[in-house]
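As you look at this complex, bear in mind that one protein chain is not there, while each of the others sits in place.
For reference, chains read A and B in written order, and residue numbers begin at 1 within each chain.
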Amino acid sequence: MADISSNGTTKVLVGGHYQVAKSIVSKYPNSRSAVLPLLFLVQGIEGHVTDQGMRDVAGILGLTPAEVLASGSFYTMLKKKPTGEYLISVCRNVSCAHRGAHKVINALSERLDIDPGAVTADGRFELETAECLATCDGAPSMQINYEDFYNLTPESAVDLVDRIERGETVAGERGETVRTQREVSYETAVAGARLPGTAGDIEARTVGGESPPEDMKAGDRPKLRDDEGTHGG
Amino acid sequence: MALPEILTGMRVVIRNVFKGKETMSYPEVRRQPWPRFKGRHVLERHPDGLEKCIGCELCAGACPADAIYVVGAENKPGARFSPGERYAQIYQINYLRCIFCGLCVEACPTEALLMTTEYEISGTSRDDLVYTKEQLIVDAPIQRHWDTKIEYSPDRTTKQKAGRDGASS
Partner (left out) sequence: MSDNDSVTLTINGREVAAEPGRLLIDVAEELGVFVPRFCYHPGMKPVAVCRMCLVQIEGQRKLQPACSTPVADGMVVNTQEAGAVDAQEGMLEFLLINHPLDCPICDRGGECPLQDQTYKHGPGSSRYVEPKRTYEKALEISDLVVLDRERCVLCWRCVRFSDEIAGDAFIQLVDRGPGTQILTFNDEPFDSYFSGNTIQICPVGALTSKPYRFVARPWDLKSAPSVCSYCSVGCPITNESRDEKLVRCQALPNENVNDFWICDKGRFGYHYVDSDERLTAPLERGANDEFQDVSWDHALERVAAKLRDGARVGVIAGGHLTTEDAWAIGKLAKNVIGTRDVDSRVADAGAPYADVMISGLSPAAGSSATINDLATARTIVWMGPDPKEALPVLYLKLRGAVLDHNAKLIVVSPRRLSLDGFATHVVRSEAGGEARAVDELMSSPAADDIGDPMVICWGPSSPGRDDAGVVAALGRLGAARDAKVLMCPPHSGSQGLLDMGVHPSLDAGHETAAEPGRDTRAILQAAADGRLDVLLLFGADVIADFPDADLAGRALGGGAHVVTVELFPTETATRSDVLLPSAAFAEREGTFTNLERRIQKLEPLLEAPGVAREPWRICVALARLLGDDWGWHSFVDVWNDIRSNVRTHTEVDIDALSARGPTPAPQYESGYEKDPSHSGGVVAGPGGQYPKGYRSGTPFQTGQNWPLSWELRGFEARQRPGIVAGTPNGARPSPSGSTTSTGSAAPDGESADGFVLYAGRMIYDEGTMISKSTALRHIARRPFVELNEEDAKELELSEGDEAVVRANGTEARLEVRLADIARGAVFIPYDQKGFRANTLTSAPRVTLARDL
């Protein structure tokens, strides 16, 4: 019964997920700081940030659902609508545009039979155009679930899609395997959280950052190195 | 001695005897006012039939004689009177108070309220002279108390069979 919320929908953060959420919260000195990781957790479980997920996050953090929505709705990586398993973001800014990003976009659009911003009928792919991905040296570039791919041609981009569709493992420019949207969201959520029984694997990597040092406890703030923190005023 | 004066006087009299009459046998004969004459009001409609009046009460606020009374209400699906959210549920102009200054027309943000050249506003009770929205709306017939057979143009140069005074166009 506890899994059903007052309005009749099934709660998202229950059971094991609730335990994970709790351990994420314990990482922060101020529990409401955990709102974004928890939203990623919801996205990792549900595929996108559902209303019930936001209610659950609010319940865990002692916020109102409106406050959770207010924070969550700012971030484009938190999807409010059902999203594709693989999100393809093609840069359309100056460097990439000069080197033919629009051809890549058109080719992908044709291959997937969707316009940018839409999800394929089978829910596997979502195509979007992105602002600068900070990889101008590899223009035209794109990301599949936030893994970079450089120096694309329409053919190579379509080939990547084909390979993913065939179930092949695809690695990005940095050597990381492209994983599904849910996996990436989940990983983002639990990065740095010390989860009972899942040491190592799950906290191995923080998306876009480093793992916390071994001796860091929940609630600790990272220590500044000696040469840090003394920006010239 | 007084003869020149008498003759002068007679000249005026004789000249005027043969001049056309200024008076006319109103109400059978009637003269149309000039087009910009400020007479009684009319509430316009949009081409699609919705009322232009949105019940904003700016006319009532502008009225120096406190002659206009408006109560707004909300358009509901199924009961739409005007475009947008608000319409005039009650719209009354009290012609006992109205001084025909036209400030209300100037205040109207939707050009819903206009003045016609109609000046025949009379009644047998005070209540008769508080015109309601049903009387003021453009497609309500302008009521006259008497039939007019002949109507002159404002400068009286042309004469026509009386019809309705469509001054609101």
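Keep in mind that, in the parts below, contacts are C-beta pairs under 8 Å (C-beta built on N, C-alpha and C of every residue); 3 or more make two chains touch, one makes a residue touch a chain.
Quantities reported herein were computed from a predicted structural model and do not represent experimental measurements.
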{"item": "Residue numbers in subunit A that touch the chain omitted from display", "value": "51, 54-55, 63-70, 73-74"}
{"item": "Those residues of subunit B which, in the complete complex, touch the missing chain", "value": "54-58, 60-62, 64, 66, 71-74, 84-86, 109-110"}
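Throughout what follows, only the chains that are shown with their structure count from here on.
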{"item": "Centre-to-centre distance between subunit B and subunit A (centres being mean Cα positions), rounded to whole Å", "value": "70"}
